[in-house]
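For this depiction, one protein chain was excluded, whereas all remaining protein chains were kept in their positions.
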Amino acid sequence: MKLFEYMGKDLFSRYGVDVPRGRMVSTPEEAVSAAKEIGGEVVVKSQILSGKRGKGGGILFASTPKQAGEAASKILGGTVQGLVVESVLVEEKIKIDKELYLAITIDGSAKKPVLIASASGGMDIEEVPEENIVKYHIDVFHGLQAYAAREISRRMGLAGGIGKEFNRLLLLLYKVFKEKEAELVEINPLVISGDRLIAADAKVTIDDEALFRQKDVPHVEERTEAEQKAHAIGLSYVQLDGNIAVMANGAGITMGTLDIIQHYGGKAANFLDAGGGTGKEGTAMALEILLSRKPRVILINIFGGITRCDDVANALVQVKNERDIPVPVIIRLVGTNEELGVKILQENGFEAYKMMHEAAAKAVELAR
Amino acid sequence: MKLFEYMGKDLFSRYGVDVPRGRMVSTPEEAVSAAKEIGGEVVVKSQILSGKRGKGGGILFASTPKQAGEAASKILGGTVQGLVVESVLVEEKIKIDKELYLAITIDGSAKKPVLIASASGGMDIEEVPEENIVKYHIDVFHGLQAYAAREISRRMGLAGGIGKEFNRLLLLLYKVFKEKEAELVEINPLVISGDRLIAADAKVTIDDEALFRQKDVPHVEERTEAEQKAHAIGLSYVQLDGNIAVMANGAGITMGTLDIIQHYGGKAANFLDAGGGTGKEGTAMALEILLSRKPRVILINIFGGITRCDDVANALVQVKNERDIPVPVIIRLVGTNEELGVKILQENGFEAYKMMHEAAAKAVELAR
Amino acid sequence: MAIIIDENTNVIVQGATGNQGKFHTRQMLAYGTKVVGGISPGKGGQELDGLKIYDTVSAAVEDQRVDASCLFIPAPFARDAAFEAIEAGVKVVVVITEHIPLHDEMEIVNFARQKGTTVIGPNTFGIVSSGKCKVGIPPNQFFIPGPVGIVARSGTLTYEIVGNLTASGIGQSTVLGLGGDRVVGMSFVDALEKFDKDPYTKAVVLVGEIGGNQEEEASEFIKKMAKPVVAYIAGKSAPPGKRMGHAGAIIERGKGTFEGKVKALKEAGASIAALPFEVPSLIRERIDLA
Partner (left out) sequence: MAIIIDENTNVIVQGATGNQGKFHTRQMLAYGTKVVGGISPGKGGQELDGLKIYDTVSAAVEDQRVDASCLFIPAPFARDAAFEAIEAGVKVVVVITEHIPLHDEMEIVNFARQKGTTVIGPNTFGIVSSGKCKVGIPPNQFFIPGPVGIVARSGTLTYEIVGNLTASGIGQSTVLGLGGDRVVGMSFVDALEKFDKDPYTKAVVLVGEIGGNQEEEASEFIKKMAKPVVAYIAGKSAPPGKRMGHAGAIIERGKGTFEGKVKALKEAGASIAALPFEVPSLIRERIDLA
């Protein structure tokens, strides 16, 4: 779960990280008064869950409160990077002596947290040459220790007072990462401003699976309405922009189904992994979600293992009897009790396939 | 640093451990009102830094507040196990279904914390046969984990509701041990009382070396006045009951000096390790502490390494010139600049020896 | 032969008395797995279909040899249960549980490394050495013994491929699910190393997906392998930044793309199946099944 910049900064600040003075507002009027309160030049930053806001016109500078209000009204309600801006952060404009990059994330290969730092801040870390990046893997049991912070500072070439500030910041940032069970904490740019080290941006992603015990983290909903509905009943659903609605049982096989659709020149309307839960109610709700996107055709791909094919067939038939399904439904059904399942489907007017690529090819044909 | 029982219970209670309701008081009148407040039968327990209080008459039962007052006046101001009782803990008398033993301490051999538990509580753990004791070493980085608590409960034969309470208690007790940097946390007896598991006693020793960062632990002074004085200036001093005052530089050699005194039939008045600090001021203060116990003779044993013998000799001479030393001073002085040091001593009327056993023999002779 | 587990592997099930645990314990027993005990705190001494239930893993280990454990433990408690098995000296720990927090997964995997334990999963279907032993949840009927090792990040897609192979008469030595999460105990490289050494395995099918760089790392290893590898990678059509069901299946910051993985695998000499049903014929191209 991604946090908005202002939430990330609030979190950082509670851990003792230096962030610019600022206020989150959602109207131009509030922006004016926030700018007055802050005093001097300010920055007005759109709060969206995406980077590259500067290039998208989502960050504006203002010398006076009036200008801050104008900037806010320019940004608010508009879109930046394709996302609607509902709020802006009005912040003091800080003097920038130098920009650094700093992040802690999880390295799936090393199976450890990794700290990534660079003296080239302000740009995407992917664009920084490898030799200008300091990487430090952190022992998951011992955490980031003071000596490691000193070593990272040394590799960064940071000495003196700023070096000490940087050491302190590293330990604080790891504390945020660990205690909040983050997947990513990123400060880009991290600004050297005189003798201060200021987090000018804040990107924080909390592990979704840890949210059950991360009660004091603010809730941010990035899913679409349909995705939320699916998530609520334990389905894994991702909205896409094609016209073939897809449902399968298993993440890998669902991805595979999407790939085959593309292979035959079609476009999937969604990713929907129904998992093991393809009983009657689950099937009904899944179908409702699929139909809400008004597809041309529905493709169901079931490889029955623990799931019995006759159960799946019966669930489909029941749903069909209870509600109108205005588009063709192509079903691939194999596995446990396959014959019985296929018989039930055919008796009720469904087309059943044995091979998933044949079913996909048919769905693509019907969607044209 | 040992905590009094009431402090230990207070600490436990703040971590969620179930302890008897009670109040610490220092007058019989307070004991009466405490007993009234608690209601029913109470126990009046002397607060001293020693075990075996029951056998020493330091624990009395009372059925009424009046009796509680009488018990308190019997105990207060008297001595139990040789220690003066300045306060008593008045507590509810709990119903005892079964007594257990539970402790966490540091195993110097394994270099790990070790949890020790036994279904035979209420008695000294040393007297419990080894096969009735459950020992579990705890990983210093991972701490005591839930599964380990379950395993310990199983080995203790504790199941059901009490088993779950015990699991919970184990985790809490480890938390106290770890967070307070204890050397020992001990509950003996740990009482099963219906469905409650109550810490009927509390023995907590905090690591002296960790006190600088354990700010919220109450301070308990067990040292004598002279020991405190010595500790304040960085000397390691232990009061003993002989008549030969001893000062040496190093813990091992000081112990060795004491042993040799005993070997020759003498008795040391103290252990005083002056460490490397045998400059003029340190020497003066050390001598003052030694003399405060009115010994028959003073034995100084210096093996000069980094410490130079002439510095030691000069310090002694200076002290002698400034204050009266009413007893003979026997000095063994060898090592760096030995000849110069011995010369200075002899010129100033001190007797200097080369071998420590000869010096000790002489001191014993003079102390007779 | 097979890798990691075989007909002599003694298996315990942690969480054997829960719904899922009970069902799959019976399935494993039906497959022929030597399930020798179930762990269920507070139920020690009971029996489940004749299977001994213990309170703790230590109690089971004291009683008999335990080679592997299969976890059906809810996500919030899975870390503790995995630690319990690792600490007790169980050398193969299969964590079926999904939705385990990442920081817990890192701790499980790092603790296992310290103790020399093999962790399969989390969020895996488990492992099957065909005809010998199954530790996990795949349906029993699809697997037939044979010369092809399979290692995958995904479950049903693997069943799909196993189904195709079995239908073509090609059996499997061991079918191993690494797990769909971002942090799992084993990597493709770990599995390929074992398959390359296993005398019964003649070829390996690698079922990968977008996200991470496991497949790229595997490619480096495949270059040095004696045995042929056929690979299928799911997620060609997935848009960047979207998690396709698995936490690990996500293209972030331009890394972990389908194209990158396929390129690396091809360069390493692996045959690439564009669609799952092509796997059997690619296997036939690479090894002699006579």
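Which chain is which? They are A, B and C, in the order written, and residues in each are numbered from 1.
Assume a contact is a pair of C-beta atoms (placed from the backbone, for glycine too) under 8 Å apart; a residue touches a chain by one contact, two chains touch by 3 or more.
Here the structure is a predicted model, which is why all the values come from computation and not from measurement.
Looking at the complex as a whole, the chain kept out of the display touches A, B.
Across the entire complex, the residue among A:95, A:154, A:213 or A:354 in touch with the chain not shown is A:154. Checked against the full complex, the candidates B:96, B:233 or B:253 give a single residue touching the omitted chain, namely B:253. Contact between chain B and the unshown chain involves residues 106, 108-109, 111-113, 124-126, 139-141, 178, 181, 183, 207-210, 212-213, 236, 238, 240, 248-256, 258-263, 268, 271, 273, 303-306, 334-336, 355-357. Summarising the interface, chain A meets the missing chain with residues 142, 145-148, 150-151, 154, 159-160, 163.
We adopt the following convention: only the chains that are shown with their structure count from here on.
Chain A and chain C have centres, each the mean of its CA atoms, that are 27 Å apart. Counting partners per residue, chain B has 142 as the residues that reach two or more other chains. For chain C, the set of residues that touch two or more other chains comprises 111.
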